[in-house]
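The complex appears here minus one protein chain, its other protein chains still in place.
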Amino acid sequence: MTEPLIFERGRPGRGARAQRPAREFSCDLPASTLRSAPPLLPEVSELDVVRHYTRLSQRNFSIDTQFYPLGSCTMKYNPRGCNSLASLPEFLARHPLAPESASQGFMACLYDLQELLKAVTGMSAFSLTPMAGAQGELAGVAMIRAYHVDRGDLERTEIIVPDAAHGTNPATATMCGCTVRELRTGAHGDIDLDKLRTLVGPKTAGIMLTNPSTLGVFERQIETVRDIVHAAGGLLYYDGANLNAILGKVLPARMGFDVMHINLHKTFATPHGGGGPGSGVVGVGARLEPFLPIPYVVSGAQGWRWADRTDCPKSIGRLSAFMGNAGVLLRAYIYMRLLGRAGMPRIAEYAALNANYVMAQLKRAGFDMAYPQRRASHEFVLTLKQVAKQTGVTAMDFAKALLDRGFHAPTTYFPLLVPECLLIEPTETESKETLDTFIAAMAAILKQAKSAPQEVKAAPMLMPVKRLDDVRAARQLDVRYVPDRADDPRGELSVAGQ
Amino acid sequence: MSEIPSELRYTKDHEWVREEDDGSWIVGITDHAQTALGDLVFVELPEAGTEVSVGDACAVVESVKAASDVYSPLTGEVMTTNGALDESPELVNSDPYGEGWLFSIRPESPVELEELLTSDDYERLLVELDD
Partner (left out) sequence: MPFIPHTQEDTAQMLAAIGVPNIDNLFDEIPADLRQIDLRAVPDALSEAGARRLMQARAAQDRIELNFLGAGAYEHHIPAAVWELTTRGEYYTAYTPYQAEASQGTLQLIYEYQTMMASLTGLDVSNASLYDGASALAEAILMAVRANRASNSKHVLLPATLHPHYADVARTITASQGIRLTLLEADPVSGRLDPRALEPYANEDITALVIAQPNFFGIIEDADTFADWANDHGALAIGVVNPTALALLKPPGEWGRTGVAIACGEGQPLGVPLCSGGPYFGFLTCAEAYVRQLPGRLVGRTVDLDGRAGFTLTLQAREQHIRRSRATSNICTNQGLMVTAATIYMSLLGPEGLRQTALACHAQTRALTSAAAALPGVEVVFDAPSFHEVALRLPVNAARVLAGMAARGIAAGVLLEPWYPQLENCVLVCATETKTDADIERYVGVLAAEIETPGASQ
């Protein structure tokens, strides 16, 4: 069931001639500037290409084909209308540097999106340029630093990060020239306030939090956390990865956050595309407005215009060559217009309903929840520690067994605090029938783990490949095809080929 | 329970050290560390002749799961490095105290030698971590 590589389908001289310019031109550039040999690109017919990439697509799981309860990823339905309308020819054809006079339609959409995001978060301004969550985080922490430096508060170089946080948080802090102070989480999923009090001080630049946290529960003491950090002179950064849990119900600004990013590809249903593009738009309270990354849309005398360096001398600068992932922004805008005022809170309500339902039913089926006394937010964590001890079947084995039953696995081994965990986020777009089928599958695997664990450990059996040798992949790096190499995958392969 | 040879000295960051006859000290990572990391896929070692201070991140051990810094247990000059790990990083897993050694160092601060943990100290540390 191996698919050949596209290169292996080719023949010298074959090509899709209808896609070439109709006229052939000669070259007048000096030979010393030219390539000596053509690059290794496929020489295939158009039908070869269509068949190859269609067949490859059929080897993927996707939201369009499977339930994807990936915690912290918010794999909700990506509305086709958003794709279709964001792909109107005039939007696709617009050059980023097109004159403002011929850009008013596009800019109106971006301005509206800025305003809508302000309304659902309570923040006073947004910049739509960060191209991913990690870039949004970078912008947020950089703005916090810029704020303190602008006030002459040069000592403030420490960022407090909970031990349960996603790995990008400490990496971002380090990128911005800060040091990380780690904060412990308590037994019930809340932050250890006493520890927090010892960590804050005159060197505190700020704290990075997600709420609900990566543990799937709401940080109940958030107002106290806000007071402690603000009193010490620090600012609060909100990692918006879990915004789906509270959209339309709680304003992050009200919780005390000074700056936040939103993952549009999570909360606002833009497509994941096999790993991107995302968008990590960043919103701020009034204090941090002068530092927002440029450009963003403002109202001018002749309509919409771009705010740039002259308008924002204290801006932290540009994060992308142009204005961020415009196509993603349009999709998120259309989605928000389709939801409207009534639709926003429904997101959080039904996300919470689905998560709490699955949690309750899995409890009944015999699974251990990490925080059984707590409400699920839009996701929850269960632990297979006991199952692993009794049967040897791990969270990884469960994940692979789910693939065989037609479900993408939940997030595994994150958060790191809970051993052998699964982080499950159904999202609000899934029906009760889908959830019931998933619950039944989980119960069946649990039963199988107890009666025939070796079967679970052998999964997956029904996918295009079985479990892959990760160690070999890293030790014997083969990251590109080289023609005329003895292409036996079991042979010695080198990254540069032989 | 992981192996903790009694004749070696240890650090709280799971490195071991052994004194050689010529006054240099060999450095490696413990059995506990290699188990936690899983199969190693790559080891990045300091260059011979580099000056390192105690606590400096001077090497990296990388498995499929994690890439971890190795901190120098002593201040001094790096003398030799284990070239075999280039081709066979798995030696650290199969023989962490023998053929899986990382590098040797000529220590410059005798007081640091006294601050190293004994095998009993290290064993106690592991028990605490397990709680």
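Residue numbering begins at 1 within each chain, and the chains themselves are lettered A and B in the order written.
We take it that contacts are C-beta pairs under 8 Å (C-beta built on N, C-alpha and C of every residue); 3 or more make two chains touch, one makes a residue touch a chain.
Because the structure is predicted, anything quoted here is derived from the model rather than measured.
Participant: For the chain left off this view, which of A:A232, A:A399 or A:I424 is in contact with it?
Facilitator: Residue touching the absent chain, from the options given: A:A399.
Participant: Which of these touches the unseen chain: A:K249, A:R287, A:K385 or A:K450?
Facilitator: A:K249
Participant: Looking beyond the chains shown, say which of A:G201, A:P290 or A:G327 touches the absent one.
Facilitator: That would be A:G327, which touches the missing chain.
Participant: What does the interface between chain B and the hidden chain look like in terms of residue numbers?
Facilitator: So the residues of chain B touching the missing chain come out as 41-42, 44, 47, 57, 60, 62-69.
The definition used in the following text is that only the chains that are shown with their structure count from here on.
Participant: On a C-alpha centroid basis, what's the spacing between chain A and chain B, in Å?
Facilitator: Each chain reduced to its C-alpha mean, chain A and chain B end up 37 Å apart.
Participant: With touch defined as at the start, can you tell me which chain A residues reach chain B in the complex?
Facilitator: Residues in contact with chain B: 470-471, 474-475.
Participant: Show me the residue ranges of chain B that touch chain A in the complex, using the header's touch definition.
Facilitator: 39, 41-42, 62, 64, 89-90
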